[in-house]
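Structure in structure tokens, see below.
Excluded from the complex is one protein chain; the other protein chains are retained at their positions.
Chain nomenclature is as follows: A, B and C, assigned in order of appearance, with residue numbering initiated at 1 for each chain independently.
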Amino acid sequence: MTTVLNLNGARLTALEDAELAARVAQDIPDGAYVNLGIGKPTHVSAYVPEGREVIYHSENGILGVGPTPPEGEEDLELIDASKRYVTAAPGAAYFEHSDSFAMMRGGHIDIAVLGAYQVAETGDLANWATLDEKFPPAVGGAMDLVVGVPRILVMMRHVNHDGTPKLLKRCTYPLTGLGVVSRVYTDLAVLDVTPGGFRVVELTKGNSLEDVQAVTEAKLLT
Amino acid sequence: MTTVLNLNGARLTALEDAELAARVAQDIPDGAYVNLGIGKPTHVSAYVPEGREVIYHSENGILGVGPTPPEGEEDLELIDASKRYVTAAPGAAYFEHSDSFAMMRGGHIDIAVLGAYQVAETGDLANWATLDEKFPPAVGGAMDLVVGVPRILVMMRHVNHDGTPKLLKRCTYPLTGLGVVSRVYTDLAVLDVTPGGFRVVELTKGNSLEDVQAVTEAKLLT
Amino acid sequence: MDKTVTDLESAVAPIPDGASVMIGGFGSSGIPFGLIDALLAQGATGLTVISNNAGAGETGIAKLLKAGRVAKVICSYPRSPGSIWFEKRYEAGEVALEVVPQGTLAERIRAAGAGLGGFLTPTGYGTLLAEGKETRIIDGRGYVLEAPLPADFALLRADRGDRWGNLSFHATARNFNPVMAMASKHAVAEVRQLSDTPLDPERVVTPGIFVQSVVEYGVRP
Partner (left out) sequence: MDKTVTDLESAVAPIPDGASVMIGGFGSSGIPFGLIDALLAQGATGLTVISNNAGAGETGIAKLLKAGRVAKVICSYPRSPGSIWFEKRYEAGEVALEVVPQGTLAERIRAAGAGLGGFLTPTGYGTLLAEGKETRIIDGRGYVLEAPLPADFALLRADRGDRWGNLSFHATARNFNPVMAMASKHAVAEVRQLSDTPLDPERVVTPGIFVQSVVEYGVRP
């Protein structure tokens, strides 16, 4: 299911999106309160191992997001933050926005999984604006999540489409938060943010440290 | 029903508590949102003229306080801020404390009726602590009410039990709020707080301005 | 006390040119589509719209933007899939934009409704969105001082309402509606169903004290 990339003279094995979501899902423990950011992170819930009860929070006012409803049974007023139709799981609760963000900013949610444009070795995250001024900036709830949730997991491609690195010494895009990222899951590797910088937790099967380093601006620790 | 007081050489006609409550009630308009402070102000609602729908707020979490329940039909968890058993009027709502005080501080309640130890001609109010250090201070919700409710009506005896005045140039007791009182209803007179000081709105039948002035420290305007 | 009005037109009639108008909703849920259409027909222009999004496709706030009625948008997420009218007006410099982190937006609105003078939040500290704002460090953590955000009007969508202005909501349609009711001088609620009897006091989400008028509009596009 993996694909092979040739970049900077390195030959790399890359996880598909679904494999990456499944890898992140392994690290979501039973009983956790989890917020899944819009886009790719929403797919993580589908891969959480059987037997774990995970409570999903969505910032638009639901704790206990359930699976997608069958076609034709959608409730137009029951959506998640990605604006997808969802259901309410047993034990769910509805609330308004200031309460929802109190949960996020107040440290009540255990884990958030977010996408990113760039992550710095200091844990700085950039995921809301580029330097392209043509596009109006759109921040949403990302800044609130990163200051409040103790464990921020980032899930992204290791490099940009043009091959430029996303794991940097310092972010060049506007920041979402400073020193907030705990762990980064990419198609090529899993990395922890440590006081010294990125530490490799695991490499996607087939990749050498040297090859992953070749497509990473920040120095990788082992 | 009135009583006669002899004070500072003046002979004064004083309203009974029930008459005073009835006088205040005349000034509560139809459709008003009203908070009645603990103690004497709670009796005002009984005298509001028929045909006016007034919505009573109690800071412990109810909008739409209804009459006292018949004996034996009390709900132990349905009380007002004076800790009296109450009922819920049609159109009532229950809420928690931070929402309740948002109503008060946020300017949503139209009128509050409060008791007072002292009122100054500047509209300063003292109603929560005396200078007697033996007693632990107890502020409750008074300070929140006076900053948020646009029309603060004070309802009190004109003088203390020992004959000393309660309508002063400056309060001597710790303040509840600065320049917050709109109107004072006493057993002897009704007075508006104006930029120049207390202005007499009406005198209890039988009282002369001179006699009321004799038991008032602040200068009375007409 | 009867806060019900019979039609959408009367409900939005008091909104003048240049008003600040909060509009409830998130994505496609809890949006007062009927009131927005009525505001469009009413003609008020030069509006400041405070909402989480800036409309999508040809519905809701996008209609106001398309018709050139919006001078400024204060929101957290203007650029959603299909937000073409916002993007057109923004690129042409025809609409001003203030982007606020979503939780800070909700909290600023609540602060206005709750009579607070502002609050310190860690959200946005050290980012572009804190530039020019007062900050401070408390116990080693950075905070930004954020100001309350009130409005002249709020347009809300609720599930049920009664003549006292009490509102209840359905599922995730609460979102910004309750705080916007609190923070506006004049809140107008479009409800799916107007109840002849008072709502259950335990089920009321927005107490009537925060709502100035209620109008029934059963349609949800």
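Please note the rule applied: a residue touches a chain if its C-beta (ideal position, glycine included) is under 8 Å from a C-beta of that chain, and two chains touch if they have at least 3 such contacts.
Because the structure is a prediction, the values reported are computed rather than measured.
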Touching partners, among the displayed chains, of the absent chain: A, B, C
Hidden-chain contact residue, picked from the options B:L20, B:M104, B:L191 or B:A218: B:M104
From C:G115, C:P178 or C:P198, residue that would touch the chain that is not displayed: C:G115
Touching the absent chain when the full complex is considered, from B:A18, B:A46, B:V139 or B:L221: B:V139
Residues from chain A at the interface with the omitted partner, ascending: 31, 33, 53, 55, 57, 62-64, 88, 90-95, 98-99, 101-109, 147-148
Sites on chain B contacted by the missing partner chain, in the whole complex: 58-62, 75-81, 83, 88, 94-98, 100-101, 104-105, 129, 134-144, 147-148, 174-178
Chain not shown, touching residues in chain C: 107, 111, 114-122, 136, 138, 141, 143, 168-171, 201-203
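In this text, only the chains that are shown with their structure count from here on.
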Chain A to chain B, fewest steps along touching chains: 2
Pair joined by the larger number of C-beta contacts - A-C, B-C: A-C
Nearest-to-centre chain - CA centroid comparison: C
Farthest chain (mean CA position) relative to chain C: B
Computed distance of Cα centres, chain C from chain A, in Å: 29
Chain centre separation in whole Å, for chain C relative to chain B (CA means): 36
For chain A, residues contacting two or more additional chains: none
Residues of chain C touching at least two other chains: 110
